[in-house]
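All protein chains of the complex are present and in place, except for one that has been dropped.
Up next is chain A:
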Amino acid sequence: MSQLRKQGLTRRALLSRAVAAGALAVAGPGFIAAPDAAWAVEVTAISEHQMATLLQMARDIYPHDRVGDRYYAVAVKSYDVTDQKQMVADGIAALDAAAREAGFDTYLAAGWEDERVAILRRIEDTPFFQTVRGGLVTGLYNQKEVWPIFGYEGESFSHGGYIARGFDDIDWL
């Protein structure tokens, strides 16, 4: 969680400084944040629009309705570095171009997941898409914090295994 910084801003202050950056995040100078200010990600190398787009892409590639945006934000935060800047800029420009072909101003302007997925399908064979998708496999699912949402219990040795903790407790068969 270290990459995520709570900004200590009030919701009103945050929103007054921010512009809506799509369905799920607001972007301000140097950050994107949840509309309710529950979390925020600092953006340094890439633009706020690009970070907000990456975040939405991550959600649309691996949508889990019970997994909050902050986990997706952690998963894509690693693209906010100088040596990824060009790759991200080119990739998102291509994504927004694909969105325009589909009749939207940008990818983020498409309101329904189905519409955005259709746009993603147009670019899914590109190295940019595959890099983002591949990175999410570990970037999202290997966050220990998301495991409980899926019920996965992780490490068990220190608890003495499951021998006395329900390895055979199934009761509905």
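The rule is short, and it goes like this: a residue touches a chain if its C-beta (ideal position, glycine included) is under 8 Å from a C-beta of that chain, and two chains touch if they have at least 3 such contacts; residues count from 1.
Heads up, the rule we're going with is that contacts and distances are computed from a predicted model.
Student: So one subunit is absent here. Using its UniProt record, which name fits best from "Branched-chain amino acid transport system ATP-binding protein", "Tryptophan synthase alpha chain", "Oligopeptide ABC transporter permease" or "GMC family oxidoreductase"?
Tutor: Of the names offered in "Branched-chain amino acid transport system ATP-binding protein", "Tryptophan synthase alpha chain", "Oligopeptide ABC transporter permease" or "GMC family oxidoreductase", the absent chain's UniProt record gives "GMC family oxidoreductase".
Student: I'm checking contacts with the chain that's been left out. Which of A:27, A:61 or A:99 qualifies?
Tutor: A:61
Student: One chain is left out of this view; which of A:45, A:87 or A:117 touches it in the full complex?
Tutor: Considering all chains, including the one not shown, the answer is A:117.
Student: Identify the residues of chain A touching the omitted chain, counting contacts across the whole complex.
Tutor: Residues touching the hidden chain, for chain A, are 60-66, 117, 124, 133, 137-138, 140-142, 147, 150-157, 160-163, 165-170, 172-173.
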